[in-house]
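Since the structure comes first, as structure tokens, the remarks are kept for the end.
One chain of protein is taken out of this complex; the other chains stay put.
Moving on, here comes chain A:
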Amino acid sequence: MTKKEKLVDLLRQDARLSNEQLAAMLDTSADDVAAMIAELEKSGMIIGYTAIINEEEFDRNSVCAFIEVRVSPEIQCGYDDVAAVIAQYDEVSSVYLMSGGYDLAVTIKGTNLRDVAMFVTDRLAPLGGVLSTTTHFILHRYKEKDKMFLKNTDERSLVSP
């Protein structure tokens, strides 16, 4: 792994490591780390930093759904236009173009079931190019972005030889 790859890997694990801490781990200077990060940001390889929230704990009423969307591609721009329209809604947290039985995978977040249902029926389904939608509600989270929601996954004893 190159130093840049190691840096990205560390930021994936924990984006709140300071430049000094990253420098110590990568055996380089904090200035060097700052320069590498600036370069990654400038080139669009790092597009942002965010916290992974345990939504079930943070807001018990929030609802998330995963929606399979079948789309009829347009001649000039394929799926991009429809995807861009869907992506601009605040309720939408991710949009992916998929292989397989449907085209776009959309995750959306609402404050209750009705919110989510209304979003699908009022906004998503009527969009030009959208052929059908299938909505799956997320019931429970186990792991997201490499982090486990399960508590106490370390089965080692507190102190050992």
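Assume contacts are C-beta pairs under 8 Å (C-beta built on N, C-alpha and C of every residue); 3 or more make two chains touch, one makes a residue touch a chain; residues count from 1.
Following the convention adopted for this analysis, contacts and distances are computed from a predicted model.
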Candidate names "Exporter of polyketide antibiotics", "Putative protease", "Aminotransferase" or "NADH-quinone oxidoreductase subunit A"; UniProt protein name, chain not shown: "Aminotransferase"
Listed residues A:13, A:54 or A:134, member touching the removed chain: A:13
Interface with the unshown chain - residue positions in chain A: 1, 6, 10, 13-14, 17, 20-21, 24-27, 154, 156-161
